[in-house]
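The complex appears here minus one protein chain, its other protein chains still in place.
And now, subunit A:
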Amino acid sequence: MWISALQVLLIALANAGSAEYLGYRLVYGTDDYQSVKRGLSRVTAKLESEESSADSGNPRKRQRRIAELKKQIKVYKEKATSMTMRTTLLMAGLQIAVFYFLNTVGFSGVVVAKLPFTPFGFVQGLSHRNLPGEDFTDCSAVFLFVVSSLFIRNVLQRYFDFSIRQVSPWSTAFEQAQETNL
């Protein structure tokens, strides 16, 4: 069991490492992307100082400046998203290839780990994929790969800090809800 688990861990490490490397070579290390990143951090810093500054001057003008800065941030983010589109597609292709390998050729029917919990119904489809028996604490290679990738990729992304940070969908929804209430 442990050899299979370590193999899956190595695959996840290689996958996350190659994704970061390709991302850097194709997008994040390019001059265009770097200038967008610099522009975005400059405008974000301006917005933060504008929002945290004491209420001096005309509040209407201040509101207008904040709205303008928010619009600029949106434009920068859209530019960055369009630049990363190509690598996103490439990564998705790579991910599908790894999933196919884990599901069929490499680890079909192999229990790679024991889960210390019984997953929810819809997660069982992933955690018990292609496994025999009804013991839902048996863990498939695909599930271990997903969990390992979630951990490794997030840590690598934060450590290297190549890309522009994406706002979590939760906080976006929260902000939208607040704006709707206002």
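Simple rule for what comes next: a residue touches a chain if its C-beta (ideal position, glycine included) is under 8 Å from a C-beta of that chain, and two chains touch if they have at least 3 such contacts; residues count from 1.
Operating definition for what follows: contacts and distances are computed from a predicted model.
Considering only "N(6)-L-threonylcarbamoyladenine synthase", "Autophagy-related protein", "CMP/dCMP-type deaminase domain-containing protein" or "Rab5-interacting protein", the record for the omitted chain gives "Rab5-interacting protein", by its UniProt protein name. Interface with the hidden chain, as seen from subunit A, comprises residues 1-2, 5, 9, 48, 113-118, 139, 144, 147-148, 150-151, 154-155, 158, 165, 167-168, 170-171, 174.
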